[in-house]
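One protein chain omitted, others in place.
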Amino acid sequence: MQSESIIDVKNLVKKFGSFVANDNLTFEVKKGEIFGFLGTNGAGKTTAIRILCGLSYPTSGEVNIAGYDIYKDREKIKKSIGYMSQKFSLYEDLTVYENIRFYAGIYGIDKKSIKSRTDELLEKLNMIDIRNKLIKDLPLGWRQKIAFSVAIFHHPAIVFLDEPTGGVDPITRRQFWELIYQAAHDGITVFVTTHYMDEAEYCQRVAIMTEGKIAVTDAPLNLIKKYAVNNMDEVFLKIARA
Amino acid sequence: MKRFIGFVRKEFYHIIRDWRTLIILFGMPVIQLILFGYVITNEIKDVKIAVFDQSKDETTLRLINKITASGYFKLTENINSYDEIEQIFKKGFVKQVVVFEPDFAKKLKKEGKASIQLLTDASEPNTANLVVNYTSGIISGFMAEENKLADIPVKIIPEVRMLYNPELKGVFMFVPGIMAMLLMLVSAIMTSISITREKELGTMEVLLVSPLKPVQIIFGKVAPYVLLAFIDAIIIIAIGHFVFKMPVLGSVSLLMLEALIFITVALSLGILISTVTNSQQVAMMLSMVALMLPTILLSGFIFPIENMPWPLQALCQIMPPKYFIIIIKSIMLKGNGFLYVWKETLILLAMAAFFILLSVKKFKVRLEA
Partner (left out) sequence: MKTIFYIIQKEFIQVSRNRMMLPIIFVVPIVQLLILVHAATFEMKQIKMCVVDNDFSATSRKLISKFSGSPFFRIKYSSFSYSEAEKFLQKGKADVILQVPPHFEKNLNTNNPGKVMLSINAINGVAAGLIYAYSGQIINDFNKDMSSGKIQIAENHTRPETINITYTHWYNPQLNYKTFMVPGILVLLVTLIGLFLAGMNIVREKEIGTIEQINVTPIKKYQFIAGKLVPFWIIALFELAFGLSLGKLLFNIPMLGSLWLVFLAAAIYLIAVLGMGLFISTLANTQQQAMFLSFFFMIVFLLMSGLFTSVESMPQWAQYFNKINPIAYFIRIMRMVLLKGSGFSDIRIELLSLAAIGSAVLAMAVRRYRKVA
């Protein structure tokens, strides 16, 4: 349990006009964990994750990422994080290799390393023969995996995943989570939002959001016991109804 | 029917909420009218000239005064040698150098003839031509005054009437053209972009799967733009009339009807373009190149068609804006009724029918693909 927190959030508030999207969120994520941010659509997950990534300004509250204060050192944080958005933001008119090379280059990885790491990566994912295929010609599941790989290519300390498994079959989802486990095993802290409650059980700890507030934060097993139900689905139903 | 209305309503919301585009749609005609009305003109005023007076006597001074007093010219430099001429032209401000030969007044008295050389910077040929004509005119006028006592046996005097535009106002040329351009912009370009946008975003498929018939989808997409285009047309005519005093001699309802026909042609062109591509960017570039530029250049809006080489004139014949501009000028400035414009109207109607059929066919093909 050598857990120092790598993400530290206190009383985070985000307002859009008079609408409060994030209402006094307080939580911390320990280094190396897989932390899930659960909630229904519209609960405020994406808003929160965008603030943590430095894509959006908080209205108020303290946010510390990897030791940096989000108000003072926002750009410094960006070197240590990776992000995968809901849209998987890959360029459709570029090939797999070209996408990887582009983002890797922006993160400052040198040419040789890009090449060698890409080769390794493609081998691991079994994608060597689609190296030069355009993204738009690939099925969704493959795009997901590639997007994730791009997000962690530069070995960031934390990777933020916003609903990464939307729209694919359960087998592909499983495969994707194996990639996440692998990353965590390599020391990357994973912060993932999802509305699939079964995925919650893959996380070490979760926070459940409803209507802009965090209802509970705990390990999934503890929550299941606490609410005396069989799985996270039912935990969520209980909380959401309250 | 209810579905259709709901769909049209959605399209309206799209547009109304996009205030940036709306501002431009309504602001553009106004700005352009101002530009054309007050700023852009082929007439000359305060053109900078230089004088190389090798005589410097009373006559030359009087002539120079007359030239500068006309308001067309402004004397900015007096030069003293032929070499300076090249330099002065290179600097790019002076457009004409007026050269008086030595002993000008003396020669005029003794031999009855003296020479003036007009050297122009013809890198702007239009200006150069006008400048020479105006300067010659002033000099001739000067001579005529001096010669009042002389006998000129044969004198034909032309009486001139300027019809339809007695004050030679430039704006009459431009209002119809601006109208054509704007209607084309709104109806064709915006429509093509709107449709390709749905395709790009993927929502078009959703629409196609819904109970709405393809025809209804197209109509629904297009309806708000018809209204916008119409409003634009009214704005332009109103400004043209009230601000620039452009007459509306003919029937206003005929004018509106013709505008509607032209809008239909433009719309069908927009739809046609949208069937050719799925990308907004391409739709835009295509619309610009295939529709907007020809409207501005080949419709007779700025450059008269009669002066173009014949292959281009042939090309102009298939430009819908050309006919529309003829119709508008005819109705507004000459007060003509339908009898005078039936031919052009028929052509426009035929074009509308043709393009609509073509786009419907292409659209169906796309669907089945």
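Going in written order, the chains are labelled A and B, and every chain counts its residues from 1.
Throughout what follows, contacts are C-beta pairs under 8 Å (C-beta built on N, C-alpha and C of every residue); 3 or more make two chains touch, one makes a residue touch a chain.
This is a predicted model, so every value here is computed, not measured.
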| item | value |
| --- | --- |
| Given B:Gln32, B:Ser55 or B:Thr345, the one touching the chain that is not displayed | B:Gln32 |
| From A:Cys53, A:Ala66, A:Ile152 or A:Val235, residue that would touch the chain that is not displayed | A:Cys53 |
| Contact with the hidden chain (one of B:Met173, B:Ala188 or B:Ala352) | B:Met173 |
| Contact set of chain A toward the excluded chain (per top definition) | 50, 53-57, 74-76, 78-79, 81-83, 85, 87, 89-94, 98, 101-103, 105-108, 134 |
| Those residues of chain B which, in the complete complex, touch the missing chain | 18, 20-21, 24-25, 27-28, 31-32, 35-36, 38-48, 89-92, 95, 108-109, 112-129, 132-133, 135-137, 139, 142-143, 146-147, 149-170, 172-173, 185, 190, 193-194, 197, 277, 279-282, 284-286, 288-289, 293, 297-298, 302-304, 306-309, 312, 315, 326, 329-330, 333-334, 336, 340 |
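Just so it is clear, only the chains that are shown with their structure count from here on.
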| item | value |
| --- | --- |
| Separation of chain A from chain B, taking each centre as the mean of its C-alpha atoms, in whole Å | 56 |
